[in-house]
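All protein chains but one are shown at their positions in the complex.
This part shows chain A:
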Amino acid sequence: MDLRLSLHVPEPEVRPGGRPDFSGVKIPKAGSVKRPPVDVDPAEIRDLAYSIIRVLNREGRAVGDWAGSLTDEELLAGLKTMMRVRAFDRRMLMAQRQGKTSFYMQCLGEEAIACAFRKAIQAGDMNFPTYRQAGLLIADDYPLVDMMSQIYSNRRDPLKGRQLPILYSSKEHGFFSISGNLATQFVQAVGWAMASAIKGDNRVAAAWIGDGSTAESDFHAALVFASTYKAPVVLNVVNNQWAISTFQGIARGGSGTFAARGLGFGIPSLRADGNDYLAVHAVSKWAVERARRNLGPTLIEWVTYRAAAHSTSDDPAAYRPKDESDAWPLGDPITRLKNHLVTIGAWTEERHVQAEAEIDAEVLAAQREAETFGTLHDGPGPSVRDMFEDVYETLPPHLRRQRQEAGY
């Protein structure tokens, strides 16, 4: 018999022009997944890597073991934080279109993950974010004007115009400097957590990575190191289904889920509804508590959907159906939390509309203030002298010569 091999190249269910189809995404009922004790034997919760932990049901009620980690006031604050992130995205997207900066990336649809996670950690803990966790900063009340100034590379830019827009850094706010090189931060987070353990500290680290970047070698390195040294780190995989134009199946391959990747390393691995603010908070809190109690790392796959374009340089209509985000079965995180708060009587549609207007005005005011310090092409930016600083702690002779050559 003439047996010939053929290469398997995974394809998404649907391409542009087709009808969005998420029938393959199994969505368990809210409240159906158990909440194990934090010191559970990892071998006993292998099923959690293949399910989806959810709290909010279709009726907007919080149900099951994972409900109740936040008060109504905290939930309302969380809702407003997510709204602030979205309003910020909207204004900065527009600013990019207006030529006030070169580049922008939204986190539309993924707001719950960063915002709720931030509320599950403490001051002193450290996040190692990707470029799509701006909610970590906004939920920690980092000044919007400073974020915008970074995006504009203006003279108030904390990073002195050296970094592409949105590659923020704030040690004070537990937000590690973002790098353009994917996945590098994942293993750095593990090292930071190891350092905390070496010093007998009680601080924990949070690593962040997207579905596509799990294919990078440093994802593997991070899991090996986290597993070997039982580092106090939460390993977050944000599965938003897309890596630019590449659907998640290209990175995931034959493994059932991204969470399942952790199992082979003996790391307790959970999969959770990334558009459910309550679930994100409860699951994050569980993992953070494990880390803080020296029980070791946890891997969490956040199931969500990248509702916007990858970046301002991308047009998703070229590779996925236009209305695919509307068909996403886990809905929109802001709408779902709003509905919950309305359902339990803590919020109303009217107050929501009013809050939206207030937050828009607040973000617009921040934008106007940021623009008084200049935009990318308008106004004096950071000094050229600064271009030569911070390469080393002190300016070495060859850089001093080059600075003089540049006229400074």
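Structural remarks
Here, contacts are C-beta pairs under 8 Å (C-beta built on N, C-alpha and C of every residue); 3 or more make two chains touch, one makes a residue touch a chain; residues count from 1.
Just so it is clear, contacts and distances are computed from a predicted model.
According to UniProt, the chain absent from the figure is "Alpha-ketoacid dehydrogenase subunit beta", selected among "Na+/H+ antiporter subunit A", "Alpha-ketoacid dehydrogenase subunit beta", "tRNA 2-thiouridine synthesizing protein E" or "Aminotransferase".
Contact with the undisplayed chain is limited, among A:Met82, A:Ala189, A:Ala308 or A:Leu376, to A:Ala189.
Touching the missing chain, out of A:Ser102, A:Ser177 or A:Thr343, is residue A:Ser177. Only one of the listed residues, A:Ala67, A:Leu159, A:Ile334 or A:Ile359, touches the absent chain: A:Leu159. The chain not shown here is touched by just one of A:Tyr142, A:Phe225, A:Phe258 or A:Trp328, and that residue is A:Phe225.
Seen from chain A, the chain kept out of the figure touches residues 126, 128, 158-160, 162-163, 167, 169-171, 176-177, 179-181, 184, 187-199, 205, 217-218, 220-222, 224-225, 228, 390-393, 396-398.
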